[in-house]
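Complex shown without one protein chain; remaining protein chains in place.
Now for chain A:
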Amino acid sequence: MAAMLQSIGVASASVTFSNHTNKLTSSSVHSLPVIRSEARTISGAINGSRKTGKVITKAVAAQAESPASAASKPGHELLLFEALREGLEEEMDRDPRVCVFGEDVGHYGGSYKVTKGLAEKYGDLRVLDTPIAENSFTGMAVGAAMTGLRPIVEGMNMGFLLLAFNQISDNCGMLHYTSGGQFTIPTVIRGPGGVGRQLGAEHSQRLESYFQSIPGIQMVACSTPYNAKGLMKAAIRSENPVVLFEHVLLYNLKERIPDEEYVLSLEEAEMVRPGEHVTILTYSRMRYHVMQAAKTLVNKGYDPEVIDIRSLKPFDLYTIGNSIKKTHRVLIVEECMRTGGIGASLTAAINENFHDYLDAQIVCLSSQDVPTPYAGTLEEWTVVQPPQIVAAVEQLCK
(Lines give C-alpha, C1' and ligand atoms only; values in the text may rest on other atoms or scores of the structure.)
Protein backbone atom coordinates (compact mmCIF):
# COMPACT_ATOMS: atom_id res chain seq x y z
CA MET A 1 0.00 0.00 0.00
CA ALA A 2 2.86 2.36 0.73
CA ALA A 3 4.13 1.83 -2.78
CA MET A 4 0.78 2.83 -4.20
CA LEU A 5 0.83 6.00 -2.18
CA GLN A 6 4.33 6.81 -3.21
CA SER A 7 3.28 6.43 -6.77
CA ILE A 8 0.47 8.90 -6.25
CA GLY A 9 3.36 11.11 -5.33
CA VAL A 10 3.87 14.68 -6.06
CA ALA A 11 2.54 15.22 -9.51
CA SER A 12 -0.79 13.37 -9.47
CA ALA A 13 -3.88 15.36 -10.14
CA SER A 14 -6.58 15.48 -7.51
CA VAL A 15 -8.79 13.33 -9.70
CA THR A 16 -6.54 10.30 -9.48
CA PHE A 17 -6.06 11.07 -5.84
CA SER A 18 -9.77 10.78 -5.22
CA ASN A 19 -9.91 7.41 -6.97
CA HIS A 20 -7.15 6.08 -4.84
CA THR A 21 -8.69 7.61 -1.77
CA ASN A 22 -11.77 5.52 -2.32
CA LYS A 23 -9.71 2.36 -2.32
CA LEU A 24 -7.77 3.59 0.67
CA THR A 25 -10.77 4.22 2.81
CA SER A 26 -12.39 0.89 2.19
CA SER A 27 -9.28 -1.03 3.16
CA SER A 28 -7.69 1.32 5.63
CA VAL A 29 -10.64 1.35 8.02
CA HIS A 30 -9.61 -2.17 8.85
CA SER A 31 -5.87 -1.83 8.94
CA LEU A 32 -5.19 1.72 10.19
CA PRO A 33 -1.65 2.09 8.93
CA VAL A 34 0.24 5.23 9.72
CA ILE A 35 0.92 6.59 6.32
CA ARG A 36 2.67 9.80 5.62
CA SER A 37 3.70 10.45 2.08
CA GLU A 38 5.64 13.61 1.38
CA ALA A 39 3.60 16.76 1.56
CA ARG A 40 0.28 14.98 1.62
CA THR A 41 -1.17 13.69 4.80
CA ILE A 42 -3.43 10.84 3.88
CA SER A 43 -4.23 10.37 7.53
CA GLY A 44 -7.21 12.68 7.27
CA ALA A 45 -8.66 10.38 4.65
CA ILE A 46 -8.68 7.44 7.03
CA ASN A 47 -11.08 8.78 9.57
CA GLY A 48 -14.78 8.20 9.13
CA SER A 49 -14.78 8.83 5.44
CA ARG A 50 -18.09 7.64 4.25
CA LYS A 51 -18.34 11.05 2.70
CA THR A 52 -15.26 10.74 0.54
CA GLY A 53 -15.96 13.94 -1.36
CA LYS A 54 -15.42 16.14 1.66
CA VAL A 55 -12.45 14.16 2.89
CA ILE A 56 -10.07 15.27 0.21
CA THR A 57 -10.21 18.90 1.14
CA LYS A 58 -9.98 18.01 4.81
CA ALA A 59 -7.07 15.71 4.19
CA VAL A 60 -5.11 18.45 2.56
CA ALA A 61 -6.05 20.94 5.20
CA ALA A 62 -5.47 18.68 8.16
CA GLN A 63 -1.92 18.80 9.36
CA ALA A 64 0.14 15.98 10.75
CA GLU A 65 -2.50 14.33 12.87
CA SER A 66 -1.92 10.80 14.04
CA PRO A 67 -4.63 8.40 12.87
CA ALA A 68 -5.56 7.46 16.42
CA SER A 69 -6.61 10.88 17.56
CA ALA A 70 -8.09 11.73 14.18
CA ALA A 71 -10.22 8.64 14.48
CA SER A 72 -11.71 9.58 17.82
CA LYS A 73 -12.21 13.31 17.68
CA PRO A 74 -14.58 14.06 14.87
CA GLY A 75 -17.73 12.08 15.04
CA HIS A 76 -21.30 13.02 15.25
CA GLU A 77 -23.42 14.08 18.14
CA LEU A 78 -26.64 12.32 18.89
CA LEU A 79 -29.10 11.32 21.53
CA LEU A 80 -29.16 7.86 23.06
CA PHE A 81 -32.29 6.72 21.27
CA GLU A 82 -30.77 7.88 17.99
CA ALA A 83 -27.63 5.90 18.78
CA LEU A 84 -29.76 2.81 19.32
CA ARG A 85 -31.51 3.48 16.05
CA GLU A 86 -28.24 3.93 14.24
CA GLY A 87 -26.91 0.65 15.56
CA LEU A 88 -30.14 -1.09 14.64
CA GLU A 89 -30.17 0.38 11.17
CA GLU A 90 -26.58 -0.54 10.48
CA GLU A 91 -27.25 -4.12 11.49
CA MET A 92 -30.43 -4.31 9.43
CA ASP A 93 -28.48 -3.05 6.43
CA ARG A 94 -25.75 -5.55 7.01
CA ASP A 95 -27.87 -8.66 7.50
CA PRO A 96 -31.24 -9.14 5.82
CA ARG A 97 -32.28 -11.63 8.46
CA VAL A 98 -32.51 -8.99 11.18
CA CYS A 99 -36.09 -7.97 11.88
CA VAL A 100 -37.94 -6.15 14.63
CA PHE A 101 -41.12 -7.19 16.45
CA GLY A 102 -42.91 -4.93 18.83
CA GLU A 103 -45.91 -2.79 19.59
CA ASP A 104 -45.98 0.47 17.63
CA VAL A 105 -42.50 -0.03 16.22
CA GLY A 106 -43.52 0.27 12.60
CA HIS A 107 -45.80 3.04 11.46
CA TYR A 108 -45.70 4.88 14.77
CA GLY A 109 -41.92 4.75 14.81
CA GLY A 110 -41.55 3.29 18.27
CA SER A 111 -42.89 4.77 21.46
CA TYR A 112 -39.39 6.06 22.25
CA LYS A 113 -38.54 6.67 18.61
CA VAL A 114 -35.88 3.98 18.51
CA THR A 115 -37.35 2.51 15.32
CA LYS A 116 -38.40 5.76 13.70
CA GLY A 117 -38.24 5.65 9.94
CA LEU A 118 -37.24 2.01 9.79
CA ALA A 119 -40.61 0.68 8.65
CA GLU A 120 -40.62 3.06 5.68
CA LYS A 121 -37.14 1.90 4.78
CA TYR A 122 -37.40 -1.85 5.32
CA GLY A 123 -41.07 -2.61 4.96
CA ASP A 124 -43.80 -3.79 7.25
CA LEU A 125 -42.65 -7.37 7.48
CA ARG A 126 -39.17 -6.50 8.71
CA VAL A 127 -40.35 -3.93 11.20
CA LEU A 128 -43.48 -5.65 12.41
CA ASP A 129 -46.24 -3.88 14.30
CA THR A 130 -47.63 -6.54 16.60
CA PRO A 131 -50.90 -6.58 18.49
CA ILE A 132 -50.70 -6.32 22.26
CA ALA A 133 -49.76 -9.92 22.85
CA GLU A 134 -46.31 -10.04 24.47
CA ASN A 135 -46.41 -13.72 25.28
CA SER A 136 -47.08 -14.80 21.74
CA PHE A 137 -44.99 -12.35 19.83
CA THR A 138 -42.00 -13.17 21.99
CA GLY A 139 -42.79 -16.83 21.27
CA MET A 140 -43.01 -16.01 17.58
CA ALA A 141 -39.64 -14.33 17.73
CA VAL A 142 -38.14 -17.43 19.29
CA GLY A 143 -39.76 -19.64 16.65
CA ALA A 144 -38.43 -17.39 13.89
CA ALA A 145 -34.99 -17.46 15.48
CA MET A 146 -35.01 -21.26 15.45
CA THR A 147 -35.07 -21.16 11.66
CA GLY A 148 -32.26 -18.63 11.38
CA LEU A 149 -33.88 -15.22 11.44
CA ARG A 150 -32.50 -12.69 13.93
CA PRO A 151 -35.48 -10.97 15.51
CA ILE A 152 -35.33 -8.10 17.94
CA VAL A 153 -38.24 -7.98 20.33
CA GLU A 154 -39.10 -4.59 21.71
CA GLY A 155 -41.05 -4.47 24.93
CA MET A 156 -42.73 -1.10 25.02
CA ASN A 157 -41.84 -1.10 28.66
CA MET A 158 -39.72 -3.87 30.10
CA GLY A 159 -42.38 -4.57 32.67
CA PHE A 160 -44.73 -5.84 29.98
CA LEU A 161 -42.28 -8.59 29.18
CA LEU A 162 -43.25 -10.28 32.43
CA LEU A 163 -46.16 -11.59 30.41
CA ALA A 164 -43.66 -13.32 28.18
CA PHE A 165 -41.61 -14.75 31.02
CA ASN A 166 -42.30 -18.34 30.05
CA GLN A 167 -41.23 -17.77 26.49
CA ILE A 168 -38.07 -15.93 27.54
CA SER A 169 -37.07 -18.39 30.18
CA ASP A 170 -38.05 -21.75 28.73
CA ASN A 171 -37.88 -21.28 25.03
CA CYS A 172 -35.43 -18.45 24.54
CA GLY A 173 -32.98 -19.42 27.23
CA MET A 174 -33.18 -23.17 27.26
CA LEU A 175 -33.78 -24.34 23.71
CA HIS A 176 -30.14 -24.36 22.77
CA TYR A 177 -29.46 -26.72 25.66
CA THR A 178 -32.49 -28.99 25.52
CA SER A 179 -32.09 -29.54 21.80
CA GLY A 180 -28.50 -30.62 22.36
CA GLY A 181 -27.15 -27.66 20.43
CA GLN A 182 -29.32 -28.13 17.33
CA PHE A 183 -30.97 -24.74 17.54
CA THR A 184 -29.50 -21.36 18.39
CA ILE A 185 -31.78 -18.52 19.38
CA PRO A 186 -30.12 -15.28 18.25
CA THR A 187 -32.82 -12.96 19.59
CA VAL A 188 -32.41 -9.58 21.23
CA ILE A 189 -35.02 -8.57 23.73
CA ARG A 190 -34.86 -4.91 24.53
CA GLY A 191 -36.88 -2.17 26.03
CA PRO A 192 -36.89 0.64 28.56
CA GLY A 193 -37.24 -0.15 32.21
CA GLY A 194 -36.35 1.48 35.46
CA VAL A 195 -37.96 4.15 37.58
CA GLY A 196 -39.05 7.10 35.49
CA ARG A 197 -40.83 10.32 36.38
CA GLN A 198 -43.88 9.32 38.35
CA LEU A 199 -44.96 6.60 35.94
CA GLY A 200 -46.53 4.48 38.67
CA ALA A 201 -45.66 1.12 40.10
CA GLU A 202 -46.41 -1.12 37.13
CA HIS A 203 -44.48 1.02 34.67
CA SER A 204 -41.37 1.36 36.80
CA GLN A 205 -40.23 -2.22 36.91
CA ARG A 206 -36.64 -3.39 36.93
CA LEU A 207 -36.58 -6.82 35.42
CA GLU A 208 -32.86 -7.49 35.69
CA SER A 209 -33.42 -9.24 38.97
CA TYR A 210 -36.16 -11.48 37.65
CA PHE A 211 -34.28 -12.56 34.55
CA GLN A 212 -30.85 -13.00 36.05
CA SER A 213 -31.30 -16.65 37.00
CA ILE A 214 -32.43 -17.78 33.59
CA PRO A 215 -29.69 -20.02 32.21
CA GLY A 216 -28.80 -19.43 28.61
CA ILE A 217 -29.44 -15.72 28.24
CA GLN A 218 -27.04 -12.82 28.44
CA MET A 219 -28.04 -9.50 29.97
CA VAL A 220 -26.51 -6.10 29.28
CA ALA A 221 -27.49 -2.62 30.37
CA CYS A 222 -26.55 0.42 28.31
CA SER A 223 -26.01 3.84 29.81
CA THR A 224 -24.47 6.18 27.23
CA PRO A 225 -25.07 6.70 23.52
CA TYR A 226 -21.64 5.24 22.83
CA ASN A 227 -22.24 1.99 24.64
CA ALA A 228 -25.89 1.86 23.60
CA LYS A 229 -24.95 1.66 19.93
CA GLY A 230 -22.07 -0.72 20.54
CA LEU A 231 -24.07 -3.06 22.74
CA MET A 232 -27.03 -3.03 20.38
CA LYS A 233 -24.80 -4.12 17.53
CA ALA A 234 -23.07 -6.74 19.63
CA ALA A 235 -26.36 -8.11 20.87
CA ILE A 236 -27.69 -8.44 17.33
CA ARG A 237 -24.56 -10.18 16.13
CA SER A 238 -24.44 -12.57 19.06
CA GLU A 239 -25.72 -16.09 18.53
CA ASN A 240 -27.12 -16.15 22.05
CA PRO A 241 -30.32 -14.58 23.30
CA VAL A 242 -29.45 -11.19 24.78
CA VAL A 243 -31.64 -8.97 26.92
CA LEU A 244 -30.68 -5.33 26.49
CA PHE A 245 -31.90 -3.12 29.33
CA GLU A 246 -32.40 0.51 28.49
CA HIS A 247 -33.64 3.18 30.87
CA VAL A 248 -36.63 5.48 30.32
CA LEU A 249 -34.83 8.55 31.61
CA LEU A 250 -31.64 8.10 29.61
CA TYR A 251 -33.07 8.27 26.11
CA ASN A 252 -32.30 11.95 25.67
CA LEU A 253 -28.66 11.89 26.70
CA LYS A 254 -26.44 13.54 24.14
CA GLU A 255 -22.93 12.45 23.29
CA ARG A 256 -20.47 12.58 20.45
CA ILE A 257 -19.86 9.11 19.03
CA PRO A 258 -17.39 8.01 16.36
CA ASP A 259 -18.36 7.85 12.74
CA GLU A 260 -16.75 4.56 12.01
CA GLU A 261 -18.26 1.26 12.88
CA TYR A 262 -17.63 -0.26 16.27
CA VAL A 263 -18.96 -3.14 18.25
CA LEU A 264 -18.56 -3.49 21.98
CA SER A 265 -18.11 -6.63 23.99
CA LEU A 266 -21.17 -7.99 25.70
CA GLU A 267 -19.22 -9.27 28.67
CA GLU A 268 -17.02 -6.31 29.41
CA ALA A 269 -17.39 -3.64 32.09
CA GLU A 270 -16.57 0.00 31.43
CA MET A 271 -14.09 2.01 33.50
CA VAL A 272 -15.80 5.35 33.94
CA ARG A 273 -13.38 6.99 36.36
CA PRO A 274 -10.18 5.36 37.58
CA GLY A 275 -9.40 5.87 41.25
CA GLU A 276 -7.64 4.56 44.30
CA HIS A 277 -9.81 4.57 47.38
CA VAL A 278 -12.98 2.68 46.66
CA THR A 279 -14.53 0.72 43.80
CA ILE A 280 -18.05 1.81 42.99
CA LEU A 281 -19.89 -0.69 40.79
CA THR A 282 -22.98 0.53 39.06
CA TYR A 283 -25.01 0.32 35.85
CA SER A 284 -27.62 2.17 33.83
CA ARG A 285 -29.05 5.34 35.35
CA MET A 286 -27.33 4.98 38.68
CA ARG A 287 -24.05 5.65 36.88
CA TYR A 288 -25.08 9.28 36.67
CA HIS A 289 -26.04 9.47 40.32
CA VAL A 290 -22.66 7.96 41.15
CA MET A 291 -20.79 10.44 38.97
CA GLN A 292 -22.67 13.27 40.62
CA ALA A 293 -21.71 11.90 44.01
CA ALA A 294 -18.15 11.46 42.75
CA LYS A 295 -17.87 15.20 42.20
CA THR A 296 -18.76 15.81 45.82
CA LEU A 297 -16.42 13.05 46.94
CA VAL A 298 -13.49 14.44 45.00
CA ASN A 299 -14.07 17.80 46.65
CA LYS A 300 -13.98 16.05 49.98
CA GLY A 301 -10.71 14.41 49.12
CA TYR A 302 -11.73 10.90 48.15
CA ASP A 303 -10.70 9.18 44.93
CA PRO A 304 -13.44 6.75 43.88
CA GLU A 305 -13.01 4.32 41.03
CA VAL A 306 -16.28 4.08 39.15
CA ILE A 307 -17.01 1.06 36.99
CA ASP A 308 -20.15 0.70 34.90
CA ILE A 309 -20.55 -3.05 34.94
CA ARG A 310 -22.67 -3.05 31.75
CA SER A 311 -22.77 -6.82 31.60
CA LEU A 312 -25.32 -8.03 34.12
CA LYS A 313 -25.03 -11.66 33.15
CA PRO A 314 -22.24 -12.79 33.20
CA PHE A 315 -20.42 -10.34 35.42
CA ASP A 316 -17.06 -9.08 34.18
CA LEU A 317 -15.24 -10.35 37.23
CA TYR A 318 -11.92 -9.72 35.52
CA THR A 319 -12.25 -5.94 35.45
CA ILE A 320 -14.06 -5.89 38.77
CA GLY A 321 -11.44 -8.09 40.38
CA ASN A 322 -8.54 -5.98 39.18
CA SER A 323 -10.23 -2.95 40.64
CA ILE A 324 -10.84 -4.62 43.98
CA LYS A 325 -7.26 -5.76 44.16
CA LYS A 326 -6.30 -2.12 43.87
CA THR A 327 -8.78 -0.41 46.16
CA HIS A 328 -9.90 -3.15 48.60
CA ARG A 329 -13.29 -1.53 49.16
CA VAL A 330 -16.48 -2.05 47.23
CA LEU A 331 -19.70 -0.10 47.00
CA ILE A 332 -22.46 -1.34 44.72
CA VAL A 333 -25.06 1.20 43.62
CA GLU A 334 -28.00 -0.17 41.70
CA GLU A 335 -31.59 0.61 40.86
CA CYS A 336 -32.80 -2.97 41.42
CA MET A 337 -34.69 -3.95 44.53
CA ARG A 338 -32.67 -4.97 47.53
CA THR A 339 -34.03 -8.51 47.63
CA GLY A 340 -32.66 -10.81 45.00
CA GLY A 341 -31.29 -8.01 42.88
CA ILE A 342 -28.20 -7.71 40.73
CA GLY A 343 -26.36 -6.23 43.69
CA ALA A 344 -27.16 -9.23 45.79
CA SER A 345 -25.68 -11.60 43.20
CA LEU A 346 -22.70 -9.36 42.66
CA THR A 347 -22.03 -9.21 46.39
CA ALA A 348 -22.07 -12.98 46.54
CA ALA A 349 -19.81 -13.30 43.52
CA ILE A 350 -17.27 -10.82 44.87
CA ASN A 351 -17.29 -12.41 48.31
CA GLU A 352 -16.66 -15.81 46.78
CA ASN A 353 -13.88 -14.75 44.47
CA PHE A 354 -12.13 -11.80 46.07
CA HIS A 355 -12.72 -12.22 49.79
CA ASP A 356 -9.04 -12.01 50.60
CA TYR A 357 -8.68 -8.63 48.97
CA LEU A 358 -11.46 -6.91 50.84
CA ASP A 359 -10.66 -4.58 53.72
CA ALA A 360 -14.26 -3.88 54.56
CA GLN A 361 -17.65 -5.43 54.09
CA ILE A 362 -19.25 -4.86 50.69
CA VAL A 363 -21.90 -2.18 50.86
CA CYS A 364 -24.82 -2.45 48.47
CA LEU A 365 -27.15 0.48 47.89
CA SER A 366 -30.33 -0.52 46.09
CA SER A 367 -33.86 0.65 45.68
CA GLN A 368 -36.28 0.02 48.49
CA ASP A 369 -38.31 -3.18 48.37
CA VAL A 370 -41.54 -1.32 47.63
CA PRO A 371 -43.76 -0.86 44.62
CA THR A 372 -42.76 2.49 43.15
CA PRO A 373 -45.17 5.09 44.44
CA TYR A 374 -46.65 7.81 42.29
CA ALA A 375 -45.95 10.78 44.56
CA GLY A 376 -42.79 12.54 43.48
CA THR A 377 -41.09 12.78 46.84
CA LEU A 378 -41.82 9.15 47.69
CA GLU A 379 -40.55 8.05 44.31
CA GLU A 380 -37.34 9.97 44.90
CA TRP A 381 -36.80 8.06 48.08
CA THR A 382 -37.24 4.63 46.53
CA VAL A 383 -34.13 5.01 44.41
CA VAL A 384 -30.59 5.72 45.57
CA GLN A 385 -29.72 9.43 45.59
CA PRO A 386 -26.22 11.01 45.40
CA PRO A 387 -26.13 12.13 49.07
CA GLN A 388 -26.66 8.53 50.13
CA ILE A 389 -23.77 7.44 47.93
CA VAL A 390 -21.50 10.08 49.42
CA ALA A 391 -22.43 9.02 52.93
CA ALA A 392 -21.81 5.37 52.11
CA VAL A 393 -18.36 6.07 50.70
CA GLU A 394 -17.45 8.11 53.73
CA GLN A 395 -18.58 5.30 55.95
CA LEU A 396 -16.64 2.73 53.94
CA CYS A 397 -13.44 4.67 53.87
CA LYS A 398 -13.41 5.47 57.57
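The rule is simple: contacts are C-beta pairs under 8 Å (C-beta built on N, C-alpha and C of every residue); 3 or more make two chains touch, one makes a residue touch a chain; residues count from 1.
What we mean here is this: contacts and distances are computed from a predicted model.
S.K.: If you had to name the missing chain as UniProt does, which of "Calcineurin B homologous protein 3", "BRCA1-associated ATM activator 1", "Pyruvate dehydrogenase E1 component subunit alpha" or "Type 2 DNA topoisomerase 6 subunit B-like isoform X4" would it be?
M.R.: "Pyruvate dehydrogenase E1 component subunit alpha"
S.K.: Touch as defined at the start, partner being the missing chain; which of A:182, A:299 or A:377 qualifies?
M.R.: Of the candidates A:182, A:299 or A:377, A:182 is in touch with the missing chain.
S.K.: Check the options A:113, A:237, A:273 or A:326 and report the residue that touches the missing chain.
M.R.: Considering the complete complex, A:237 is the one touching the chain left out.
S.K.: Looking at the whole complex, which of A:111, A:135 or A:292 touches the chain that is not displayed?
M.R.: Touching the chain that is not displayed is residue A:135.
S.K.: Mind pulling the chain A residues that touch the left-out chain?
M.R.: Residues of chain A in touch with the missing chain: 29-30, 32, 68, 71-72, 99, 125-126, 128, 130-131, 133, 135-149, 166-167, 170-171, 175-184, 186, 215-216, 218, 226, 230, 234, 237-240, 257-258, 260, 262-268, 314, 316, 318.
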